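Every protein chain but one is kept in place in this view of the complex.
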Amino acid sequence: MAVNAQDAAPKAALLYDAKFRSILYQIITLVLLIGFIAFLATNTISNLEKRGIATGFEFLKHPAGFGVPFSLIEYSEASSYGRAFVVSVLNTLFVSACGIVLATILGFILGVARLSPNWIIARIATVYVEVIRNVPLLLQILFWYVGVLSALPTLRESINIGDSIFLNNRGFYTPLPIAEPGFMAIPIAFLIGIIATSLVSRWAKKRQEATGEQFPVFLTGTGLIIGLPVLAAIVTGFPWTMEYPVLKGFNFRGGFVLIPEFAALLFALTLYTAAFIGEIVRAGIQAVSHGQTEAAHALGIRPRPTMRLVIIPQAMRVIVPPLTSQYLNLTKNSSLAAAVGYPDLVHMFTGTVLNQTGQALECIGMMMLVYLTISLSISAFMNWYNARIALVER
Amino acid sequence: MTDTTMRDFKSDPIVHTPSPSLPPPSSSVGVIGWMRRNLFSSPINTLLTVLGLYLIYLIVPPLFNWAFWNADLAGDSREFCDSGGACWVFVKIRLTQFLYGFYPEAERWRPNLAIGLGLVALVYCLIDGVPWRKWVALFLLVLYPFVTYFLLSGGVFDMPLVETSKWGGLLLTIVIAVTGIVFSFPIGILLALGRRSNMPVVRMLCVGFIEFVRAVPLISVLFMSLVILPLFLPEGVTFDQLLRALIGVTLFSAAYTAETVRGGLQAIPRGQYEAADAMGLSYWKSMRLIVLPQALKVVIPALVSGSIGLFKDTTLVLIIGLTDLLAMVQLAAADTGWIGYVKEGYVFAAALFFVFCFGMSRYSMYLERKLHTGHKR
Partner (left out) sequence: MKFTGTFLAAAAALAVGGSAFAGTLDDVKARGQLICGVTTGLAGFAAPDDKGEWQGFDVDVCRAVAAGVFGDPKKVKFVPTTGQSRFPALQSGEVDMLARNTTWTFDRDVKLGFEFTGINFYDGQGFIVRKSLGIKSALELDGASVCVGTGSTTELNLGDFFTANNMSYTPVVYVTADEIRAGYLANRCDAYTTDRSGLAAQRSVFPNPDDHVVLPEVISKEPLGPLVRHGDHQWGDVVRWSLNVMIIAEEKGLTSANVDEKKASTNDPEVKRLLGVEGEYGARLGLSNEWAYNIIKTVGNYAETYERNIGPSTQIALERGVNALWTNGGILYAPPFR
């Protein structure tokens, strides 16, 4: 009897033991999860079999057969689906990168304008931010697309700037430099400029810490980064020829062209994201205590260096984390390209390629992977940056 | 403003009467003073003011002329649109389609009733200090979705069946947004709790799900529900197109809700958790009675702005072939009789969205102020 009771007691205790229960729950979760995944997998396999869909990534080697309106790399109907994939990824990155740069610039202007002592400027910025933030982005993209198409002149009435830049509702045409031998010297000079600038800035920082003397790093850096490539170009004798767009037959041929779909998408993404960035910047600047400005003034620092050396570095700590998520949002929102026909990852790859090949699992999987990679890279970069500028407590 | 040198020390050094202060110069008070301070305080500021005024002059009068002064509202075909401004006739003719999609005319009382019921209950819940408020809120969150579902789809109580493919316009937008908000809320809370759980398996699962969903665009989730979901299901089981979109939207917004709620959970001091444990409360009891009420209160404004985002994002369903408000506008503009009037439709849809979203954002700001004082007390 006594032995039995002793036996029973630990059993009951085991069930009420927090550690044991936690393990039990986890095992149950794991079993459920594996069961769920197995359920999906069996369904998928049997469905694929029933429908006679072959899986695998073989299709990426097959010729695509369709054309694209906009590509940053060489692409033709004979190119493979794999190349079409690369084209679509580059297009997504291109529009996102342009959007991030422009939205950041406009967003900072808006944020400062919101805090402007000038009543009218502050009000205009407020109205802008409120209107843009409360209207769906997709609607704005469609609106700008209609706007761009109807506002721009037709092909025959193209806006002509010096016979080399043309603007009409088929696109924005600019001359394209074609590299000739020796061209590589210019990007190399550019790289050297960047490295030299970073060295100079390190040296200047050390010198300032040692002697207190300041060195015009910004000017020197600009000079190096722009000057060196220019110098290289002069030395090698301008190793490129310009390919000018020429009106031939139905369209302009040659040169570089930005299509209206790109313009509408970029326009809408920039205006939309800038409104959010503006609010982030405003909140960041407001988060810096007024005492900091007063302290800087008390030390005799003039307003401009106060802004540059005291306010902005502190505001950036507040601004950067939400700014990161705005960059991510912009990149994800670029997928709305499907609505206007800009050949981005979603429209061209999960739209056209998926339809032509029927490889749904592969196409959607690749798309998700690309977005995951982009998103993780942006967060990783921003985390690094964040750690760099974070408050160092001494 | 008075100067000490004005005092006459010789006449009476003991009695000290300052002369009355002079009024401030006329240039620093009233309208002129305000303008000097706010518009023309420096040359740069003056330039900005002029630029701003010019910008307003460039945008506002033409917009006003287009939208009101030169606009047409009378008549019933495009022939009536001859004043050069906006052609609101287009919107007027198509208004019922913009609002209800292809929902049968005779049955429109049902969506009206459902939305009216929801609005009344919602407004009731937003008023402070009314009796039964908790119960009305509970009805709104638990019973109301089902009532609405049966009202809209019918098939019971003599109400003819209306297939979901006929739902459209603003009605569909609201249905998707409300479903997404209501259902993503509990899922989001569970995900957030799971992410903070000390069971590694559960935590990893929730982190994986949240981070994955937040990394991809909504449109890819919708595409997945359109193309991949049928592959995942046992053969013969099919989902309604709308239901698939709803699942996609709900799971998507749940991941975002989870992150918001997690922020709230992190804001609760550790002592609260420990105190709950010390009281011997079980995990779920301590969450339900101690932690969540405090955590959710903190994040209500963030939840509302999340809802605004979701409301705007519902427009994406047009890409997978559902006829929401924006899709109805496009469909109507494709009608041969009305080619070229899509701008009016877009402006109308934008105005509707603006009213909804701006209203919600104002309410969230009001809440923020109210809850802030509550917190400080």
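Letters are used for the chains, namely A and B, taken in the order the chains are written, and counting of residues starts over at 1 for each.
Heads up, the rule we're going with is that a residue touches a chain if its C-beta (ideal position, glycine included) is under 8 Å from a C-beta of that chain, and two chains touch if they have at least 3 such contacts.
Model, not experiment: these values are computed from the prediction.
Across A:G65, A:P187, A:P216 or A:P313, the single residue that touches the chain missing here is A:G65. Touch with the chain that is not drawn comes from one residue among A:T29, A:T220, A:T293 or A:N386, which is A:T29.
The chain not shown here is touched by just one of A:P181, A:G212 or A:G249, and that residue is A:G249. Residue B:V227 is the one among B:A71, B:V227 or B:V304 that touches the chain not shown. Although one chain is not shown, part of chain A still touches it, namely residues 29, 32-33, 36, 47, 50-54, 65-69, 77-78, 146, 149-150, 154-155, 169-170, 248-251, 253, 260-261, 338, 341, 343, 347-348, 351-352, 354-356, 358, 360.
Contact between chain B and the unshown chain involves residues 102, 104, 163, 165-166, 183, 187, 190-191, 205-206, 208-209, 226-227, 230-231, 233, 235-241, 243, 247, 250-251, 319-321, 330-331, 333-334, 336, 339-340, 342.
By definition in this document, only the chains that are shown with their structure count from here on.
Separating the centre of chain A from that of chain B, both taken as means of CA atoms, is a distance of 25 Å. Looking at the complex, you find that chain A touches chain B at residues 22, 25-26, 29-30, 33, 40, 43-44, 46-48, 50, 116-121, 124, 130-131, 133-140, 142-143, 146-147, 328, 332-333, 335-336, 338-339, 346, 350, 354, 360-361, 364, 367-368, 371-372, 375-376.
Taken together, the chain B residues at the contact with chain A in this complex read 37-39, 41, 45, 48-49, 52-53, 55-56, 198-202, 205, 212, 214-220, 223-224, 227-228, 230-235, 308, 312-316, 318-319, 326, 330, 342-343, 346, 349-350, 353-354, 357-358, 361.
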